[in-house]
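Note that this complex is displayed minus one protein chain, with the remaining chains in position.
Think of it as A and B in the order they're written, each chain with its own count starting at 1.
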Amino acid sequence: MRNILTIIRKEFSQFFRDKTNIRMLLVMPAIQLIILPLVADYEVKNIKLCVVDHDHSHYVNEMIQKITSSGYINLCAYENSMDKAMHLFEQDEADVILEIMPDFEKNLIRDNEVTIGVSINAVNGPRASIGGQYLQSILGEFNREIRLKWIQFPKFNPVPIIKTEHSYWFNPSMNYKHFMVPGILVILLTMVGANMSALNFVKEKEIGTIEQINVSPIKKYEFILGKLIPFWILGQVVLTIGLIIAFLFYGIIPKGSIALIYVFSSFYLLAVLSFGLLISTYVKTQQQTMLISFFFMMIFILLSGLYTSIDSMPKWGQVVTWFNPIAYFVKVNRMVIMKGSGFSDILPSILSMIAMATVLISWAVFNYKKRA
Amino acid sequence: MGQFWIFVRKEMWHILRDKQTLFVLLGMPISQILIFGFALSNEVKNSKIAILDHSKDLTTQQLIKRIESSKYFEITDYLSHSSEIEESFKKGDIKLAIIFSPDFEKNLYHSHEASVQFIADGTDPNVGTTLVNYGSAIIRDYQDELLGEKKLPYQIKPEVRMIYNEQLNASYNFVPGVMAMVLLLVCSLMTSVAIVREKELGTMEVLLASPLNPFFVVISKSIPYLFISIFNILSILFLSYFILEVPIRGSVFLLIAESILFIITSLSLGLFVSSIAKTQTSAMFGTLIGLFMPTLMFSGFMFPIDNMPVPMQILSNIIPSKWFFIIVKSIMIKGLGYMSIWKETLILVLFTILMIFISVKKFNKRLDIE
Partner (left out) sequence: MNADIIIHVESLTKKFGDFVAVDNISFDVRKGEIFGFLGANGAGKTTAIRMLSGLLQPSGGKASVMGYDVYTQSEKIKAGIGYMSQRFSLYDDLTVIENMKFYGGIYGLSKNDLNHKIQEVIGILKIDEFKNQLVKSLPLGWKQKLAFSISILHNPALVFLDEPTGGVDPVTRREFWELIMNSAHQGTTIFVTTHYMDEAEYCNTVSIMVDGRIDAMNTPQELKKQFNSQDIHSIFVNLARQSTRKEFE
């Protein structure tokens, strides 16, 4: 036990000696948490609409007004030929082209039916599909309005109608930032923790001090724990800073218990820090460590459900996420912060994290060889 | 010039000796393409939902069957009381609860109005709205069938065409993004670290003492990464064309030429970083925070630029990856020729020249002092 304390004290002295470390510890959370959520706004809005109007009738104007009043779609060009509009597509200056045929109004009255062309720039598939849905539902709404205006439905409605109502829980203002911040907080913790612990260990290899440790009677687990605990504490500090920034800048107050977040992060940090140390037991230089931890981090983050829903992944992808610690914490953090989930709700995740931490620590201790 | 290639050969040896690093350098683009292509999908499907059917009659059963057979939904919970809804959400499994009011069928046919309530998990606003839309569409279809022949008057029928990407394949957007990311990472990170390492180890002085112009010494260190990057471009294009079925609609030659331009831009960025950084660690964090993060954020590939606050939109213009991303999209997906991308190309060329100019100045200055 005293041996572990000795190492921890040494790690802290080294950490605080280097001012860049402290800056990293404070600046990284700030940059990531303040800038990233501003950037990571996936809400589909500001859709650029170009209207190609061959009709120029009163109802076209009314329709355009209806569309733009939604707030999601902005009229940015009004052309008279499809060619010109397509050119806007090429320059990414339009997302949607609405083509209104000649005699739109006349045909609508005469034939009871008229088609309008909706062309969507679909290079970005998801944006296109959500944008298309918006536009279609606005058009449907508009359609219903003019129908009501033109014919008086009989007061007694003979047609059976299913009314749908909807409500959104846990994020009534549908604020994308509230969704991203808990997730980004996890990434932040992971980057700081895993990277720093891995680099720290490899540095001892590079400068050769590891030899001096290896020739001492210290136990392997004592050394690994001594390396792990300081970064575990720093991780919790980063988490705290993160939660404070989330509150100050985004007004996010966890609905559930804050203690629960710390309980989970305790096990989570053990797992990711051991993973960082594990990597460093395999490599020789800081450059390799950086590259390899970056490689895994990339995969873990992409498959964490941070931006894309895990449910939508193919089965094998979902199985991969069972072994991805980031996926658990992203999920748990959102559950506790946004939904107010309780201990029993996240217990399965906690158990998985304990299992993962145990395996990774044992593996790191096993793979750290005091003797070649 | 012979000497120059001797330096390049030495760098090649360094890289080939370090198998782990080489493996990551060549394996990274491949694994990213495969993950993006197969595991990630922005499409919302197979979402777990709960049903609360207060009515349990023939109509609701029919509706539930339809919902169940849709690829968007997977019913995991059948609830019996509204108090269970919140519990279900808190366990974190379901994303949507669909509630049928009591006496659904009776109301539908007698008072001609029945109601369905959708409660969506709004934590992810996009998924929430999308699910509600999908659910409402199923209900609407059912209702249209009920109406049968009774056609509504004054129909405006939108005829939707998806331009460039009919299948709404998400790969169309990220393949160009992955290209920008990987090229930037390999070229600038590896070059800057490689150069700074020689500074740290002190071997740089030996190299600089050689008769070759100091600047070429530095350039020679980046040449192997040029080759690795060309290999990476080819592997990305090969995988995305044959496995992800992303088309290359424009000229392949133009695409590769533009990619090589961007590689050179990235190398010049690496050079720039190495002219400032003193240690490997600072070179690494410099490239990651100063180059990689901005690429991720502002290239328009992961995050929509249009949604950002205006200062950030302006800032995005100085990120070279943004322009490269536009170029690749234009050539690959839209099939445009060089006439449509000359502006973006010019920006990259100017940027590269500027970076090289600044680095040369910085290097010369440092060499004078040291």
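Convention: contacts are C-beta pairs under 8 Å (C-beta built on N, C-alpha and C of every residue); 3 or more make two chains touch, one makes a residue touch a chain.
All of these numbers come straight from a predicted model, not from anything done at the bench.
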| item | value |
| --- | --- |
| Displayed partners of the chain not shown (whole complex) | A |
| Among A:14, A:61 or A:81, residue touching the chain not depicted | A:14 |
| Hidden partner interface residues of subunit A, rising order | 2-3, 5-7, 9-10, 13-14, 17-18, 207-209, 211-219, 370-372 |
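The working rule: only the chains that are shown with their structure count from here on.
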| item | value |
| --- | --- |
| Centre distance in Å when subunit A and subunit B are each reduced to the mean of their C-alpha atoms | 13 |
| Residues of subunit B that touch subunit A when the two form their complex | 18, 20-21, 24-25, 27-28, 31-32, 35-36, 38-48, 74, 86, 89-92, 95, 108-109, 112-130, 132-133, 135-136, 139, 142-143, 146-147, 150, 152-170, 172-173, 189, 193, 197, 280-282, 284-285, 288-289, 293, 297-298, 302-304, 306-309, 312, 326, 329-330, 333-334, 336, 340 |
| Residues of subunit A touching subunit B in the complex | 20, 24, 31, 35-36, 38-46, 48, 89-92, 108-109, 112-130, 132-133, 135-137, 139, 142-143, 146-147, 150-151, 157-172, 174-176, 178-179, 199, 283, 286-288, 290-292, 294-295, 298-299, 302-303, 307-309, 311-314, 316-317, 320, 331, 334-335, 338-342, 345-346 |
